[in-house]
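A protein chain is absent from this complex, but the other protein chains hold their places.
For chain A:
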């Protein structure tokens, strides 16, 4: 299981359970995200709190999920990024594609507004 999901306030929180989010899980992650979007979840918080490293394949899968979400009127946001991962998001401008929050609570508040 790559994503542990639970409903929180108006959001669906999908917590990544893997420390190193890389090529070996990226395709599965993308499929799970697509399923969550297809199930009608309109606000999905991807929680990175357990992740210490991401590679470009995984980021590709995350971005592909975002592209899938847009025509389905769903929003994908991220939270719990460590310093390195946040730095990487900023370096390659993913901070313009995703709303980034410190924790699930902040992300959930945004979902209600």
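Quick note on the criterion: a residue touches a chain if its C-beta (ideal position, glycine included) is under 8 Å from a C-beta of that chain, and two chains touch if they have at least 3 such contacts; residues count from 1.
Methods note: contacts and distances are computed from a predicted model.
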(request) Mind telling me which option in "ABC transporter substrate-binding protein", "Fused response regulator/phosphatase", "Putative spermidine/putrescine transport system permease protein" or "Isoquinoline 1-oxidoreductase beta subunit" is what UniProt lists for the chain we can't see? (result) "Fused response regulator/phosphatase"
(request) Spell out the interface residues on chain A facing the chain that's missing from view. (result) 1, 17-20, 22-28, 52-57, 59-61, 63-64, 66-67, 84-85, 87-88, 91-94, 96-97
